[in-house]
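One structure, pasted below without further comment.
For this depiction, one protein chain was excluded, whereas all remaining protein chains were kept in their positions.
Our next item is chain A:
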Amino acid sequence: MNRNIMRILARSGFSLLVVLILVFCLFPFYYAIITSFKSSSELFQASYWVNQLHFDNYQHILGQETFIHSLFNSVLVSTLVVGLSLLLGLTASYALGRFEFRGRSTVLMVILAVSMFPQVAVLSGLFEVIRMLGLYNNPFGLVISYMLFTLPFTVWILTTFMQQLPKELEEAAIVDGATPWMTLVRVMMPLLWPALVTTGMLAFIAAWNEFLFALTFTLTDDQRTVPVAIALISGASQYELPWGIIMAASVLVTLPLVIMVLFFQRRIVSGLTAGAVKG
């Protein structure tokens, strides 16, 4: 009897904890979403429920040409970052994961060390590089600077996965007469799909949400990416911050990520466990 009560108490305590964690994690997102559906007058009543759906904020933000332009810039930059990171990461991890050479672990450590610096530390130096390359106020400048933080983890994750592929598989390809490039593209890459999808998505999200570099390396509205564009949304006067519109823009910007994650979800799960089963 006593034991039953204890069990019920323990179970409800656990449920309560789960609910608390969920609320803590999800509330900011929930609040952003309901705010985006409120009219500007409703904004200042602290309610946790939407009484009436207003689409004014969405209409407003989608009517702004510069926002659409930023959206396009973000898609361009993020896609290029993902493509380039995966190409370079895959080829680098082939070398780092499959071949023994002098300085291999040093290279890996240096790559990791690069990603340890805070962004602010490299900001001014990177600014000089980008200006020298003539890529200031240009999305391609952002592509290069984003790879500074997407490449290290791409290379590391792919190297780990690459090392898990059986060595005999590569040797079989060599005996079959495959060049290293052929081995990589036709034998390794299909087996690394889950890892590629996982790292690609992480790189996409990182590039999509990046703010500091995007703010520093662009100047004009038509070159900006979405995070900066949202931050620079201003109201009718300098004393008014249009929260509704900002939230609507944020929701719009997050949607592609959510859709993408749902689409690739199965791949990610199998990607995180790949290598657990013998290939």
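In this text, contacts are C-beta pairs under 8 Å (C-beta built on N, C-alpha and C of every residue); 3 or more make two chains touch, one makes a residue touch a chain; residues count from 1.
By definition in this document, contacts and distances are computed from a predicted model.
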{"item": "UniProt protein name of the chain not shown, from \"Acyl carrier protein\", \"FAD-dependent oxidoreductase\", \"Lipoprotein\" or \"Sn-glycerol-3-phosphate ABC transporter ATP-binding protein UgpC\"", "value": "\"Sn-glycerol-3-phosphate ABC transporter ATP-binding protein UgpC\""}
{"item": "Identified contact with the non-displayed chain, of A:Ile5, A:Val175 or A:Leu262", "value": "A:Val175"}
{"item": "Hidden partner chain, residues of chain A it touches", "value": "166, 168-169, 171-178, 182, 186-187, 190-191, 279"}
